[in-house]
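All protein chains but one are shown at their positions in the complex.
After this line comes subunit A, so read on.
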Amino acid sequence: MSIQVRGLTKRFGSFVALDDVDLTVRSGTLTALLGPSGGGKTTLLRVVAGLEQADAGTVVIDDRDATRVPARRRDVGFVFQHYAPFGHLSVARNVAFGLEIRKRPKAEIAARVDELLHLVHLEAFADRLPSELSGGQRQRMALARALAVEPKVLLLDEPFGALDATVRKELRQWLRRLHDEVHVTTVFVTHDQAEALEVADEIVVVNGGRVEQVGTPDEIYDRPANEFVMRFLGPTTALGGGLVRPHDVEVLGSAEPGAVEAEVGSLRRVGFEARLVAHVPGSGDVDVLGSRSDPALRDLRPGDRVWLRAVGPVVDPSPPVPDAEGSEAAAPGEPVGVAASSRAPVRGGVPA
C-alpha cells in the first residue's frame, strides 16, 4: 500500500512546518523520515495519518485520495513516541481495542489478540496493566495494538526515542525483523541517523520543512546530495574546497595529482581508530580517520609533511544564501529557518 504526498504545505501560525513537500513511499517498504528536531518530519507523518490537516497539497494512500478523509477512516496504524497506552485497560484489551470498535465477534478478537501478543512476545502480560510494563514492553504493546486492525500503512513517531540506549538498539533490530515478517508499508520518524541507516530500506532526509534527499542508506551516506545531508549523516571535514568524510582521506608520503600538502598537527590512537589532524597552510585543519594499524599513519610525527587526497565523494558546500545567518548551512541538530535555498530534492545525490 503505497503513500503519495504532493505539494504538502503546513503552517503553524507564521512557522512553516512543511513547504511544498512531495514524497512517494513504495508499498511494503520500511522507510525512515530522518532529520533534526523541528524539521517537519513528525508533522509530515501526522498529516499522512490524518492527525493533522495540511493547508495545501494531497495525500494518497493505496491509490485513494485520503486528503479529506478523517484519521479514523484512513486505515492507518500509528505508534506514538510515548506509547499512548490506554491506562485503564489491560494489555489484551488495549490490543483488542480497534477490533472491539469494529464489533468483531469475540472469538475472532481473542484469537487475533493472542496471535499478536505472540508476535510481540507479550503473551505472559495479557492481563497486566500498561503501568506494570517496562518502556520497551509498552512500545511492543503499542505496535501490536496498531497492527491488530491490519492497517494499510504503519506509522511510527520516534518509536524508540523515550527508551534507553540498550533497549533502543534491541527494538530497532526487532522492528526490522517484524517488518520482514509482516510486510506492512512502514514509515518511522527518527532524528538518529544510525537508526535510519541500520533499519530502513529507504531514507528520506527532511529539514526545514523540505525533503533534502531520498535514497537507500548507501546512497544517502555515500552520495549525499548536499552539505546538509552529508553533515547530518556522518562526520565531515573540509579538503580542497569541498567536504569529504574523514575516513575517505588518503594520506600520502609524496606529492601526487589531486593531493594537498599539509603538516601533521596531532595523531591520536583511540581504541582501534587512529585520528589525525593535519593543517593545510592558508586553509584550515583537516580531520583524517584511519585504523590503528594503517601503515600510512603509523609512523607519523607532529610536524611531518604529508599530502592528503579525497578518495570518497566530495560535496561542495552550499553557496551562501542572502538571508541566512552566515555562509554555512546549519549543523545537524540546528533548526533551519524558512529562507533555505531552492534545492529540489535529489535522488541519488552527487555521482561518486
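Methods note: a contact is a pair of C-beta atoms (placed from the backbone, for glycine too) under 8 Å apart; a residue touches a chain by one contact, two chains touch by 3 or more; residues count from 1.
Here is the rule we go by: contacts and distances are computed from a predicted model.
Enquirer: Would you kindly match the missing chain to its UniProt protein name, picking from "Anti-sigma regulatory factor (Ser/Thr protein kinase)", "Sulfur compound chelating protein SoxZ", "Sulfate transport system permease protein CysW" or "Ferric reductase"?
Expert: "Sulfate transport system permease protein CysW"
Enquirer: For the chain left out of this view, which of A:64, A:88, A:118 or A:177 touches it?
Expert: Per the contact definition at the top, the residue touching the missing chain is A:88.
Enquirer: Can you say which of A:56, A:101, A:255 or A:311 touches the chain missing from this structure?
Expert: Touching the chain that is not displayed is residue A:101.
Enquirer: From the listed residues A:17, A:146 or A:314, report the one that touches the chain absent from this view.
Expert: Considering all chains, including the one not shown, the answer is A:146.
Enquirer: Which of A:110, A:129 or A:162 touches the chain that is not shown?
Expert: Reading the full complex, the residue touching the unseen chain is A:129.
Enquirer: Extract the touching residues of subunit A with respect to the undisplayed chain.
Expert: Residues of subunit A in contact with the hidden chain: 49-51, 70-73, 76-78, 80, 82, 84-88, 97-98, 101-102, 129, 131, 142, 145-146, 149.
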